[in-house]
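For this view, one protein chain was removed and the others were kept in their places.
Order as written gives the chain letters A, B and C; numbering starts at 1 within each chain.
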């Protein structure tokens, strides 16, 4: 361990919280410490760079236990002065005045690099900041796994595990009561959680934004199961799924945190199914449960690798890039510019969907 | 293992499904088999005794894996011809004609005893059946733990574990986003799940039917936490909790399965808190997740003991009784008559509530 | 929250670590804080009272996350100058010189009470300290659940859950390979973990210190299962179980931490079974896995109640007592004198064993 000239890294977490954020922070701080770098935690998202600056040194001993703790010790925000209010395809630039204020503060702190850990919205801001001179490195985080530039994002495995656990629980209820059970999971633009969890959790119907569904089709599936002597049906539905063959619904939400409120698609689907099938139908909205809790082992090692590689990119001054999991299973850089606004959707003709169909799983189409 | 004259036991499960039902069935069948008794599974609740009878022999090999499987292989029903439509304090007797039909079928099957596994509603019917000559033994099941005649019911430990896991998950979200998170759990007449889970899961506010709450009180708790530098608050609310000091709300539900639908108390509480505190507030309704899934080790051994003792009561022809967990931690009988309609509530002045208050937990009063 | 005259509590954890120790500490600190009491953590067991004293103030914010963290933040020790080197029935008094040194330091710190959290060994020392004037309150901790003065100790539920999880895992291996699988669990003097876990985990043979076993008897069970077409057998054995009808073996271990080493009873049993039955037999020693990890919800609420009640006993100056879970399910005091050296064993003629036997489970006798 050779102590070099001390340099400083700022770390910021943005967007909705996600299992593994703390594991990335821990990896950055531990890897940095070995090289004599210090880390500063910017609190409350990018707004922590505005006056009064909220930046706190992250000591090695603060990292104890962080590998397994959900959420982010830095806090995060979906709103605030800095918020780009972007969703996929809904970019809005951060006002220059805000950026200038942040830049002045940033420069005053003598930080060599800024690591931005977040999803599409956070990385869009990061790119804008890079363009005006911030030495930025991005780390991709979305529960939804819908960033095209990386094979997978962290938090996704944990979210799927949570959804599969819920499906397991609903199975016994459905079977005991001869019911239809509907589970609503996250996935506003892409149905990865619903598709993977549905496959791993033995769902009978998977509804995703990429494939428009009809209630008639769901009804046919329920009837065909009844004919086989199976008097219960499990439906998993992504929040962005929509009936009527629309493919997917454009959200009019303004933040990049999905609101878990009354009357989402899950309840709508349940009521319509009950009405058509005359079978008792119940809905559970998984909601915030899928963002919380300890990361799975996969997400823990993935976050650790993301964090270490982000640090190595900093050492090599590879700014304006995001660390990504490449097709060969290795870590590597992609430009932030390429990474943002390119959404990764479930391919309706791809292997995942075909595999599900081969088992008799219906997509409601 | 002495083979005696073969005798038959009928087993029926009633009311909402619950982790551990299968474990009770397994224990009955295994204990019976050692004594040369056969077990018949009555399917679909008591209605399985009506014409056409739905009774299927339960073989030893069918018991493989049942110890850990949630739900009930016998199916259950909250409605149907037999349904007593009772809730606590809302008894309605099953029509004599229905009972007569069941008795005729029962006698024709040459069954020596009927084990009824269920909650208040199921046991109320069982008592009525006992009065007209059915050789009935009861086994107490409620998620809610609100039967006075037994120290605890099975399914409760599993439900609390599920709620605590949810609280753990919500903690990281609440802390990362400086939010109020509300978790709605079961407990229409008694707040046991909310109280135990709140204590074990580190909730800041526990709302139960036994203690009327006010939003002002919750608001004070949130503000006092802010003053301590804690910008998030975790609220757990039983479905039967109610504002305004009413103590608890009389349900107008007709079945003994609680409906998990839109606009329950959880969402109401969340909206009111958000409105008063101006803090982002989110609600998760745990719903059917807490009834499903594998029983905890505690419930697995408790169900096993319940099943074995129910069998021993049958051997001793102790009919009209329910097996109960006594104060000394041992199994013993109570009359069904004493067991039903006597609800067990959280004592607002008892140790559990006092312990929570000593930690600074608010009950909203 | 009325701030009274500030008083100080010292907290010490002794003996082997155990899930829930931190939850007790958290409850003490939180309950104390509401009354304006400060807590001091004595590090490294009672030796932390010797010169140089290792005592660190425990702030409220240090309690974050402690409810669910295994182990003890205070550290613990099975050896050292203070160690009483006691096991059940093997009392040895701490030298007066050591006690005097501790007393001098204790008095100098101006502490009003000392909470000793530990098992038989720790509580024996605590009683000796009480006799010479320490204001001591005890909290009972043993994985083994073998203290007679309390209905249950904390850590036990978590240990049983861990053992049951292991049995579930071994079931699939045993069944797939037609093997005998042996699981060794803790329980040097009492077989509570083996008995409860065996019942909840579907073991076929349970070997405990309270019931001497013979290999012939185990062999008969294996053969009887083969005759029923079940070509695998699951054995759970407490570390203190012994063949030859001896009932249980007197340990010649010197510390109160059981050493998990080569050649324990589990491997012996497995080798002998393989030799007699000619069936592939494998052994897993659960060892330290059952002391680590997060406490279950039950242990979390139990520890919280223990901690709060220990604090209330301090306020009432009830020194020389241990907090206990009474038969009525409530917390209450017992004298340390009554609590120590009275071991609680599984009753070979009691309900637990009878229940297991009624299911066909063999105790090897």
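Here is the rule we use: contacts are C-beta pairs under 8 Å (C-beta built on N, C-alpha and C of every residue); 3 or more make two chains touch, one makes a residue touch a chain.
None of these values were measured; they are calculated from a predicted model.
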{"item": "Chain not shown: contacting residue from C:282, C:326 or C:342", "value": "C:282"}
{"item": "Omitted-chain contact residue, chosen from C:112, C:175 or C:276", "value": "C:175"}
{"item": "From A:178, A:219 or A:301, residue that would touch the chain that is not displayed", "value": "A:301"}
{"item": "Where the unshown chain meets subunit C, residue by residue", "value": "13, 16-17, 19, 21, 69-72, 75-78, 162, 165-166, 168-173, 175-178, 181, 257, 259-263, 267, 282-285, 287-289, 291-293"}
{"item": "Interface with the undisplayed chain - residues on subunit A", "value": "1, 27, 30-31, 34, 60, 67-68, 151, 157, 160-161, 164, 168, 196-197, 199-202, 228-229, 296-298, 300-301, 304-305, 308-309, 311-312, 327-331, 351-352, 355, 358-360"}
{"item": "Positions on subunit B contacted by the hidden chain, ascending", "value": "65, 69"}
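What we mean here is this: only the chains that are shown with their structure count from here on.
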{"item": "Farthest chain (mean CA position) relative to subunit A", "value": "C"}
{"item": "Chain nearest the overall Cα centroid", "value": "B"}
{"item": "Separation of mean Cα positions, subunit C and subunit A [Å, integer]", "value": "41"}
{"item": "Averaged-CA centre spacing for the pair subunit B and subunit A, given as whole angstrom", "value": "35"}
{"item": "Euclidean distance of C-alpha centroids - subunit B vs subunit C, Å", "value": "30"}
{"item": "Multi-partner residues of subunit C (each touching 2 or more other chains)", "value": "none"}
